[in-house]
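Got a structure here, written out as structure tokens. Questions coming.
The complex appears here without one of its protein chains, the remainder shown in place.
== chain A ==
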């Protein structure tokens, strides 16, 4: 036995890393600092053809300088890389495939590059591993998709190489942990190198090189919705949601998708929500980016806790001043963390509510279009019923117990269910019908050679559909026929909705499976912008006592 252990080496990975780092040593100065001009040479020294590489491509902050540098390496030496990263929102992420440096992609979200992802798959420039949810992909970082080299992004480094990721910590801890503890290499771009950090988010001995980027990393205010653009129709939907779902179930632990419906709901909490007596009974614990439209509800004392996936430009000082609500560090600034927020979102939420582009007649929904491979980020983690959940809350239990057929699969065993709500106007963007016979995702699957049509939320996870026609309580339906009828009943004048039979809809209303605004006692005439707690970004600034500092593009005063 002792012979065999002495013969076999168990440190191939660290030896390989040591060899690569030795060839990169000439570029690395004290404090692990590498000059920006040496970045391409550094990458050529530490990356090998066929490596699995992560470029920190978050929902928000982007390791853009490192991505651009990777695109400049000698492709005769470095090619066929396997990119594993959350998102590919920058053109340069796809240029890597165009230029033959990268070959395969495993990701979660395509954003603005979704069209090129689809095109490159068709043209054979990009081999798609899978489109994941964030948690799935993070899970695989620790299983079969561990990066060999990760190119990450932080606000600041100190002279030892410790990093401050602060407000937009997002994916960084997850990527670094997976890479470094599997003997990989971690290279960080930072906006500046300073003597003292506000706090240490990533310790220096997990980092191999630090580069001061020639310009600060790109960050977009993705989660700011201007209250001035909330429509009366979205306000009606918001009122229906508050009365027919938030109030009906007393939902405390919620994620709001981004979109104007959820912004409307946030802005209705201090007005209509207060009037319904829901304060303290709903929305007390949220998993959310720091949405500016949450400010009035927070200021009115609705919210106990908010944990964030990422940050949001302009909300820095507001969050710092509300540490009772947000997760902040000893320095006072927000610490976001996508992996933990998604974990809470997957297991500990009672409700996910968001919008979509299409819902089919069975209740499957997707934002996929025929020519874009976009992915869904974290929505499917939150927009599903977590089967591993074992703790109980009133709203979760009520939603589960309302299922008329629960006993057919579980006998007399009680079980809850996550509320998964899709709120849509029956005709959406560009007046396209939201309710469709067949999702465009099928066509995409064919165009891009995918095994599965990309579905954001599966019909069996969807519990409620809200439209201007009313609410369909799908969790109260006994079978697929009843679900389809309930969906038809709220699908308005779309082809699907026109197929609804009045007598069937009447029966569903009598059974409490479908409720119109009138059934719920929601007055359509009150659905006006006057009901919003804030009607403009300016109002949000006022609500925040001047702490919210909106980006220039949202300023109209």
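In the analysis below, contacts are C-beta pairs under 8 Å (C-beta built on N, C-alpha and C of every residue); 3 or more make two chains touch, one makes a residue touch a chain; residues count from 1.
Here is the rule we use: contacts and distances are computed from a predicted model.
When the listed names "Biotin-independent malonate decarboxylase subunit beta", "FAD:protein FMN transferase", "Probable sugar-binding periplasmic protein" or "Tripartite-type tricarboxylate transporter, receptor component TctC" are checked against UniProt, the chain not shown comes out as "Biotin-independent malonate decarboxylase subunit beta".
What chain A contributes to its contact with the hidden chain is residues 228, 529-530, 535-536, 538, 541-542, 546, 549, 552-557.
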